[in-house]
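Only one protein chain is missing; all other protein chains are in place.
And now, chain A:
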């Protein structure tokens, strides 16, 4: 709320241009405070001097002096643990940041609180201008008196000074700083050594790269201020943009509480005036298209990177490339089975699009086939594995791909299908595998041997084999370093592992674990971060995926014909989506370009595209009409 007299006084708009003309400005306050010899800004007499200085400078504008408002207590509201002074100082800070200098000054006068002492702004100014000795001289005034802080601050400033001198080519002066300022601080010899080694880089560009530092004209002085902040009391020197930091934290909290969060961050979805919450109706939970061309169970699906094509594969020994029209309106979208890739001798299990979407890889038993994804030409058949190939993953640089197999082999291939190298034979039969997007890790899951079927179960035709009790752990996760091919982490697990995916930030691996669980592993610590439960998985290869904005969701197929979706960070089960016919939902895949669309495939020979309900359709829930036109848009004749 702006005060009316400020609004209506014409000279104010002029005075905004120049702070020296302005009334009770911050700078004038500093001068008064300094001359009075204050070392701490929280003096009660400050508002007085402030008011008088305002009067002196601003007399011509006949701006009435602001009188101080005296309030009881120290809290902003009686019932809240928020300190009024802290709050007001943050408001002053943010007002000044955006340029409401006058309002900030008025608030300082009215409240009796000032943002900071003049020493702080002087100090800040010195750092940003590179007046190092002046900055150091101000340290005692900032309350930096204890030895440890003083030492750290001096080192940080000395280091910046040294680097800037080097950057400017003043090697002798830099050396002088190193010898007379940094060395006497008794810095670790390693640190001193690495600093001194920078002298060799005569080119400033090399220097900056080597030192991880962006030069005097870059952000390095701001960064230095940020580092110095840690050693100066925050009451004295408030961290920059502190109010904005607090508001961002509030937004983050609201986002974390928004289970259906699936919208990009923008001021419309995050108003300060109300808590953020995404509309559940915008969540993809309605089937908008059913793709029916496969003649048998569909086992796997994969989106092209551009999100416009969906590949599917399964028991009918074909893979199909579907073009999913990019019209945003489902009713006008055309979904066509563009290419049907036959020439597979066995059922097709894996699919992998090259990074540019020009090549689609498929596997049928021990064979890998490379297809031209544009015209469906079979480019090559790779016959290297002895047993079923269960995983294909393109390298994040697009230069090739890796295959993993039940024969324990992991092979790296060039993008033209030439074998590049073999990895050490895995101790387990690999059932799935994924490369982290940051290229650092290869995550494999598999089994050391397959447990015989349970004689009492539904597959009683094959009773248990003798002598299988004292065997080592049956199933494992093995994480490798990509660069060295060395094992980083091994995690033994009880149940059969059928699928692994890695989050966009390369931090988490999502692993389907029979019976009935999906596990989220932290790849850095190797710890189980979360379990998602509810879906059914006993005997079959069921796959899961991350999805939505910031990989906010986890989705999985299930043997009970439903699709399960959880909130990733809390594990809360959000949706159990029915629609597929009898049998398992074998895999789910979120569209990489459209956070509001994913696909699922099932034993019922179909693929379903899931989206948020179009307004006119939501009336007709739960089931969308199923048309007969094979693979075509299913809304025809219904809307």
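Observations
Just so we're on the same page, a residue touches a chain if its C-beta (ideal position, glycine included) is under 8 Å from a C-beta of that chain, and two chains touch if they have at least 3 such contacts; residues count from 1.
In this section, contacts and distances are computed from a predicted model.
Of the names listed as "Protein yippee-like", "Eukaryotic translation initiation factor 3 subunit H", "Vacuolar protein sorting-associated protein 33A" or "PAT1 domain-containing protein", the one that matches the UniProt record for the absent chain is "Protein yippee-like".
When the omitted chain is restored, the residue from A:77, A:346 or A:439 that touches it is A:346. Residue-wise, the contact with the chain that is not shown comes from A:390, picked out of A:220, A:289, A:312 or A:390.
Here the missing chain is touched by one residue of A:292, A:559, A:575 or A:595, and it is A:559. Of the listed positions A:138, A:293, A:541 or A:613, the one in contact with the omitted chain in the full complex is A:541. Screening A:297, A:595 or A:611 for touch with the missing chain picks out A:297. Residues of chain A in contact with the chain left out of this view: 297, 299-300, 314-315, 346-347, 349, 365, 386-388, 390, 406, 429, 431, 447-450, 452-453, 455, 461-468, 471, 539-542, 559, 583-584, 586, 603.
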